[in-house]
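Scroll down for the structure; my scribbles are underneath it.
The complex appears here minus one protein chain, its other protein chains still in place.
The chains carry the letters A, B, C, D, E, F, G, H and I, assigned in the order they are written, with residues numbered from 1 in each.
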Amino acid sequence: MKKIEMTEAIILAKKSAKMSWEALAEKVGLSTTFVTSACLGMNSLKKEPAEKLCEVLGLDEEVAITLQEYPNKTWDFTIPQDPLVYRLYEVVGVYGETIKEIVGEKFGDGIMSAIDFSLDIYKEENPLGDRVVITMNGKFLPYKSW
Amino acid sequence: MKKIEMTEAIILAKKSAKMSWEALAEKVGLSTTFVTSACLGMNSLKKEPAEKLCEVLGLDEEVAITLQEYPNKTWDFTIPQDPLVYRLYEVVGVYGETIKEIVGEKFGDGIMSAIDFSLDIYKEENPLGDRVVITMNGKFLPYKSW
Amino acid sequence: MKKIEMTEAIILAKKSAKMSWEALAEKVGLSTTFVTSACLGMNSLKKEPAEKLCEVLGLDEEVAITLQEYPNKTWDFTIPQDPLVYRLYEVVGVYGETIKEIVGEKFGDGIMSAIDFSLDIYKEENPLGDRVVITMNGKFLPYKSW
Amino acid sequence: MKKIEMTEAIILAKKSAKMSWEALAEKVGLSTTFVTSACLGMNSLKKEPAEKLCEVLGLDEEVAITLQEYPNKTWDFTIPQDPLVYRLYEVVGVYGETIKEIVGEKFGDGIMSAIDFSLDIYKEENPLGDRVVITMNGKFLPYKSW
Amino acid sequence: MKKIEMTEAIILAKKSAKMSWEALAEKVGLSTTFVTSACLGMNSLKKEPAEKLCEVLGLDEEVAITLQEYPNKTWDFTIPQDPLVYRLYEVVGVYGETIKEIVGEKFGDGIMSAIDFSLDIYKEENPLGDRVVITMNGKFLPYKSW
Amino acid sequence: MKKIEMTEAIILAKKSAKMSWEALAEKVGLSTTFVTSACLGMNSLKKEPAEKLCEVLGLDEEVAITLQEYPNKTWDFTIPQDPLVYRLYEVVGVYGETIKEIVGEKFGDGIMSAIDFSLDIYKEENPLGDRVVITMNGKFLPYKSW
Amino acid sequence: MKKIEMTEAIILAKKSAKMSWEALAEKVGLSTTFVTSACLGMNSLKKEPAEKLCEVLGLDEEVAITLQEYPNKTWDFTIPQDPLVYRLYEVVGVYGETIKEIVGEKFGDGIMSAIDFSLDIYKEENPLGDRVVITMNGKFLPYKSW
Amino acid sequence: MKKIEMTEAIILAKKSAKMSWEALAEKVGLSTTFVTSACLGMNSLKKEPAEKLCEVLGLDEEVAITLQEYPNKTWDFTIPQDPLVYRLYEVVGVYGETIKEIVGEKFGDGIMSAIDFSLDIYKEENPLGDRVVITMNGKFLPYKSW
Amino acid sequence: MKKIEMTEAIILAKKSAKMSWEALAEKVGLSTTFVTSACLGMNSLKKEPAEKLCEVLGLDEEVAITLQEYPNKTWDFTIPQDPLVYRLYEVVGVYGETIKEIVGEKFGDGIMSAIDFSLDIYKEENPLGDRVVITMNGKFLPYKSW
Partner (left out) sequence: MKKIEMTEAIILAKKSAKMSWEALAEKVGLSTTFVTSACLGMNSLKKEPAEKLCEVLGLDEEVAITLQEYPNKTWDFTIPQDPLVYRLYEVVGVYGETIKEIVGEKFGDGIMSAIDFSLDIYKEENPLGDRVVITMNGKFLPYKSW
């Protein structure tokens, strides 16, 4: 079974079960974002949460095994096209240099890890229109000399 | 005066004054990220903070006027190359579809605005290595039918 | 059912029924442009118009459900090739900076939303050759400082 | 004198004169959009309006001559990056096929000319936020057989 | 039936009938180039020639209907690779600016339409080697001011 | 002297002399297209016409020598952007395969040379709007086996 | 039968017959390189060698007919990736300008034809390591004026 | 002194001395192709030929030193545009797979080195038109297992 | 059998046999890296190790034959996307010029062969986090003059 078939199987089962990603993640005991990314084939789950997820959705073991495989992370377009995803790319373009300046000032020369990393999405209710709040949290990795 | 000359003038003055972006932003009364991005030529300041900033750094009026001009937001590489900025691009590639799924689940069909938007950077101290925390906060804009 | 299969099913049914997009949109109670874009898989319909559209064309519920799903908006070529679509891209290239200048002058620093947005197409009869009139109407979103 | 030097000269003079594009266009007797695009080097003016424009702004004849030269229309990025201009590109991507369908239905097989063409920008006041209205008007050109 | 299937059907029937494009075009009453381009899916035929063509080649009505559909004009490589087609691209690169200069001199500021357009190919016999003669004939479209 | 400086010198002198490309070519004794392309740096002239051209325009010998140098033929954009030049590229995209079919039918397997080649531009007067007529004439080069 | 299916059929038959390209070419009476390129679908064979080749390999007439069809010459990557082919591309990059200088010096302004052209590959035995010798032989085509 | 300035100095001196590349190479005692490529900045010369070359052309020591520096080999376009160089690229595209097949057959799995490599250009006189003969000679490097 | 089918067959058999690449390589008598790359279709094996590998995994002769075929080395993205592979690409970008400087200093003008080449991967245990050690070993190939 390939990751792409796994994703299709999960989405179909999730629709039948009328479960949200949030409810599914709660059952599995991990964050919504991480569970969703694993189901979309961009991360791997450990054995236990993989099996729990399949149990909740009534999926067979092949799905659980495929969830544990290490994914090849690739995406469709070098510049994303869907408006929601493009806006995130635009933010990187507009604020990338700013982030570099401020991280440099606060931490020294280095980067924010995208591996030792988590990402969460909240809904902030607001009478002028609700707001999407995305928080990225990555370990600072200093450049070393040797 | 062009934005690029303005940026050079500000960075030179900031070095001489030995001021951090954070201290500068505090004087101007806006967030560190926003003030930095305006100084790097990616946003415009209103008249008052522009003049305040020039006063603090001892820069002449031409800089203040240029800070108020509406910038053309462009960046150097369609795929960023500096490791710090690339990691942010990678996050968009790896988690873009996940974010779309979860925003869809929480808000309905629509996007997070990159215009009615703010971005902040914190340092989270951690004995295993400090962490960079980036928070994006953008208005949810629903797609409309007509 | 995928969006692409949905589009094929709708176009086949529309041909059999010898209905124009305009007539279809009128039945559904939305604008021609919006209904067409939803049928081509670039927008989602709410439950009621989706079901109405399927009723009019004699399509089953799966189509109605797929019409309600949130689309991934992607397109085939980064620079469009069909002459009609390329001309629109050319207009953006030739007049983009002009539009930026005039929007800046009339509204201040900001953009025209492509989400809180509508687009209509009229035929202007003219003895020297009929004219295509395309009107875009998008909310002005000012850049904010924070 | 090159078009790019002409544009710089005009913008400088316009700033000194504290004239808007709208006021300038009114003096010249052409639409705001067209005059702006000619000043930005993307269209040529006839002799009379070119001279009128230079008279109003106190610019010498070289500018008037350069305004009359036929421009090479080129732009900086195959995919525009400034958020305002990108949104227009996105509209072409999302609605291009829709426009093709509807123009085909209303006019037959052909295109909207981008040459025998005009474009106007209005401000629609709205208590929920003002709206940008862009109207394109181009001659329909039918494909011919021979 | 899709345009690509239509093309395959026509080419198969044409081979069986041992007809040249020239003979086919003569029967249909249009130029060789135009008929060929329609059969290759890059132009649409009106009802009568479409039916005539199918009658001549013994093809069923579905082909005739598909010939009348408005095509999406797209091509495989942004820079063509086949040597014959590449040479034409090279001509545009080498002589494009020259053509712009001379059209400007002869007609004023504007373009040659690629829509109100015809293209013909002749064989010029020559003892030093026969020559290919390609003639393009397009309406001059002047840029307008408004 | 570089080709680009040569071009600037010629265009300046041509403006002062108020000569058209056509008149210039007539003096030189070659076609308008070829002379223009050599002046724009895309072809080389033999000694005699190079000197004649400089004599007519009152340019010094350095220009005549540079006109005789073999040019590197390069152009600015892989896909041309100016509307006039783009239309020619579009013609190659839309009719490339058609031309390949018809040349194959008329001549056998081979190409039209872009080197043993000439190109001319005529103005066809027409009450419905004048037409641009471009004629390409290139030697047929058959593929050989060995 | 498509060229790609033809290639597969020939390679299969060639493996069964345990024939080298060299032996095959000898039977057909043409050079190894040309026969191989025709079998890979990049050139067409005349009737006689096409039929001879099929007779030798025991292939049916459809293959012989497909070998005679005029190919569309296209390749997979604009920059080749396989190390052997990339090295050839690198040679063009490193020595292209040098070749242009020397051809200009020896022949005048013009090119080496890639159509009236042959290419051969020899093995030069050498105690320090055998060497690959590739010889290209193309007609010189001078640029003409007209 | 940069390689590009070195090239300009050599070409100027070579013009004054009215020497061909061939004559220059003969004086230096290396092949025409190699000397030309070193003068164009794509290879380095050893001390002795570098000084000989400068002596012949009356150039100072800085040129001789720069000729000995190890060059960064880069070129202007990923796909070459000048017709002479493009034809070589086309040959790689059309015959690349053929060369791979035949080298595999003659030598086993491996490549032709582009480093332990030489390239020569001859003029083959021919009553039907002279021919350019390019010979590449590179060491065969077998892939190894380990 | 194609290389891609061979890879799938090997990976399936390897999973069933619960063998690591390391264990497999040991049985075959070659390095882990080389055996893995051959199984992934990027290198060819000689007859003996190919047959040994198939024996160990219980695969039939077709796999052994396909392992011996000379591969076309191509990869999916010109800029790799998977984070592990991208980091290697980034290293080439950041340290490429440095490596060129140091190789030049230690060896003279030339390159490290990627053909007469081996690559090994070790795990270096470390209390602060284990480390990946990649060693490349390639023959130095000096540029020659001729």
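Operating definition for what follows: a contact is a pair of C-beta atoms (placed from the backbone, for glycine too) under 8 Å apart; a residue touches a chain by one contact, two chains touch by 3 or more.
Keep in mind the model is a prediction, meaning the values are calculated, not measured.
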Displayed chains contacted by the hidden chain, counting the whole assembly: A, B, G, H, I
Option touching the unshown chain, where A:Lys14, A:Arg87 or A:Lys100 are the choices: A:Lys100
For chain A, residues in touch with the removed chain: 30-31, 34, 38, 43-46, 49, 70, 72, 100, 104, 108-111, 113, 115-118, 141-146
Touch residues of chain H, complete complex, unshown partner: 72-75, 78, 114-115
Touch list for chain B against the chain that is not drawn: 76-77, 79, 81-83
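Assume only the chains that are shown with their structure count from here on.
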Chains contacting each of chain B and chain G, listed by label: I
CA centroid of chain B to CA centroid of chain D, Å: 30
Chain D residues counted as touching two or more neighbouring chains: 33, 72-73, 75, 78-79, 81-83, 90, 93-94, 100, 110-111, 113-115, 117, 141
Which pairs of chains touch, using the document's own definition: A-B, A-C, A-D, A-I, B-C, B-D, B-I, C-D, C-E, C-F, D-E, D-F, E-F, E-G, E-H, F-G, F-H, G-H, G-I, H-I
